[in-house]
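The complex is shown incomplete by one protein chain, all other protein chains being positioned as in the whole.
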Amino acid sequence: MEKGGRSYLGVEIKRPRVAFFELSSCEGCQLQILNNEASLLSFLSLVEIVNFREAMSIRSDDYEIAFVEGSVTRADEEERLKRIRKRAGVLVALGSCACFGGVNQLKNRFNDLEWVKHEVYGDHPVETREVQPLSAFVEVDLSIYGCPVKKEEVEQIVTNLVLGKSVDHPRYPVCMECTAKGNTCLFELGEPCLGPITRAGCDSWCPDNRMGCWGCRGPADEANIIQFREVIRKHNIPEEVMLDRMECFGGFRHILKEMKGKQDKGQME
Amino acid sequence: MLFRVFVKKELETLYEILAVNHVVGPTSRGMAKRGKELFAFDYLYDFQDLRLDFTTTTHSLKPFVLPFQETLSSFIIEDGSWEKHVDLNIYKQHVFFGVHACDINALNKLDKVLSEQAYPDPFYTGKRRNMFIIGIDCHPQPFCFCRSMGTDTVLHGFDMYLTDLGDSYFVEIQSARAWDILQQIPTAEPDEEDHRRFVETVEARNREFSCQVDTSDLTKILDLEFQSPVWEEWGKQCLSCGTCANVCPTCYCYGVSEHVDLDLQGASKIRQLYSCNLIDFAEVAGGHNFRPDSSSRLKYRYYHKHRGFQEAFEESLCVGCGRCGQACLAGITVPDVIASVRGQEEENE
Partner (left out) sequence: MNKLEFVDVMPSQGKFMRKTDLTSFEYSYQAEITSVYPLTATEKLYQIRIIDTGLRQSFNFQPGQFVMLELPGIGEGPFSISSSPTRHGDIELCIRAVGNLTHFLDRVPRGTVVGISGPFGTGFPVEKMEGSDVLLIAGGLGIVPLRAPLFAVLENRSRYKRIDIIYGARKPSELLFTYQHQMWRQFDINLDIIVDEGDADWTGPVGRITEILEKRIEVSSGNLSRKTFAIVCGPPVMFKFVCNMLIDAGLPMQKIFVSLERRMHCGRGKCCRCNIGATYTCLSGPVFDYWEVMNMKEAI
């Protein structure tokens, strides 16, 4: 395939060498990218993919942008991630696992990880430890949220990266996109939903299908948690239901910690 | 003004006559948790789906004139040069069958900014000029405060307006094309009895209003209370989610974003309706935010609707439909906010 040589409005646009990697994950985010047959060729002329285990057998360690899916659950993954960081000019956390730990980090809820290991693997133990997002070990240049990521969004982000445009995630909550569709609010139907506090950008995928939001993109900027708890209470939805959802993808980890801290303090007084 | 009456069973004929166009009307969206029926404006394909007895709709007609996202222009890019293309995205007349006075008034208000000012918006105007509007009298809900806003009746901006007299409809006709269409169904000149029943119906409706907003000297009070601590309190409750703006029939703020196609051979400029309650509404390039906290943003929304617009057009940019208060998960309603700014909370409780 031809290399580089493209321009946009007179500005030379380089075709960056791109690699995809996965740590602990379902590899569904990478599959999303491959799912896009209609635009795959355009995508390939925009970037040169040099490493993509799910799609091709050639491997190269010479890349400029690394997309890393999944969370870190083993020592060797940590090492691998650090190696990737050294080689990549731009490291992109692809999907909620990479950004926040994702569904994997649910196991962190249990105090005794040895017990967890035994419950899951029985007499065939594997090495596993507390689940962490990429940012716990390396600097992440760019996050692409979602479980899974939205392919159109990934394409737009890659286009912006190649052009040198900034990548701006919506800073407002899912409600904005959901009400714009004319959806009936799920609270009206008695369904819990994290839409009012979760970062938008998903195009209200779940609420469109009458499924309350689980917060896979993490909190919106300055999400109003105090008022949201009030909303939950007013709609007679048990607080545990909300907490369960907030724990699911790990995006609300810091907020939950803060809430728990306040609660403990309250109990002590 | 011309008036006619026709018996109710002719409504279906009227619908079928107009059905060669796109027809949009109120239709049921099922039941909410508390046994309340929900309605929405949508494209109709069957007379049976038309529900002229609707209470209110969660969303207004706005998406049909100001879609949430709209492509303003697209570009073909070739090397250093480019070509711009504009498509107004309207190709057919739309019939809006069953619109309450508040929503017709809302369109009239939007016209003032979007069609009648300098630089009229062709996307909006194109859709507006291709609307055939049939109004219908309403049943005031406990949250409707249109009477306070002077929008409980509508003087213009529709083709015909129906009032339900029980066994017949009383029609006010405001356009020649509406007159022509009514020629195709049997109608009669309203007699003394019809007049009496019309007045009775209107009075019965007026007795149903229960919600009020005191708008006297509101522009001045909003100025005087600009530093009032009540804004802080409302700001704390606001989720900054933009729901109020989305359901509002008159909110028209937007943002524009530019996108390059994946193949770098095309680009588009897209506008997306925005809300002044969203965190980055007033942020400039470089990062300075003129309204960084939720209370100043919420205050701005009230300020724009009830003071600024009033100053510019001698009317408020609120039709009192109460949708924002109904949709707000935090329960922030216009009557409560304005009462608190006026220091009247207790009286309103």
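When the chains are written out, they are named A and B in that same order, and each has its own residue count from 1.
Just so we're on the same page, a contact is a pair of C-beta atoms (placed from the backbone, for glycine too) under 8 Å apart; a residue touches a chain by one contact, two chains touch by 3 or more.
Just so it is clear, the model here is predicted, and its values are computed rather than measured.
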Omitted-chain contact residue, chosen from A:Leu163, A:Leu243 or A:Met259: A:Leu163
Which residue of B:Asn21, B:Gln48, B:Gln69 or B:Asn206 touches the chain not shown here: B:Asn21
Touching residue (missing chain; options B:Asp103, B:Asp121, B:Asp137 or B:Asp336): B:Asp121
Interface residues of subunit B (partner: the chain not displayed): 17-18, 20-21, 72-73, 75, 77, 80-82, 84-88, 91-93, 95, 113-114, 117-123, 125-126, 129-130, 132, 177, 181, 184, 223, 226, 252-256, 258-261, 266-269, 271, 274, 276, 281-286, 290-291, 296, 300, 303-304, 307-309, 311-312
Touch residues of subunit A, complete complex, unshown partner: 8-11, 163-166
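Heads up, the rule we're going with is that only the chains that are shown with their structure count from here on.
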Of subunit A, residues touching subunit B in the complex: 6-10, 13, 39, 42-43, 45-46, 155-156, 158-160, 163, 165, 171-173, 175-176, 179-182, 184-185, 187-190, 195-197, 220-222, 224, 226-228, 230-231, 234
Touching residues (chain side subunit B, partner subunit A) in the complex: 29-30, 32-33, 38, 40, 58-59, 63, 68-69, 77, 79-80, 82, 236-243, 246-247, 259-264, 273, 275, 278-280, 294, 327, 329-331
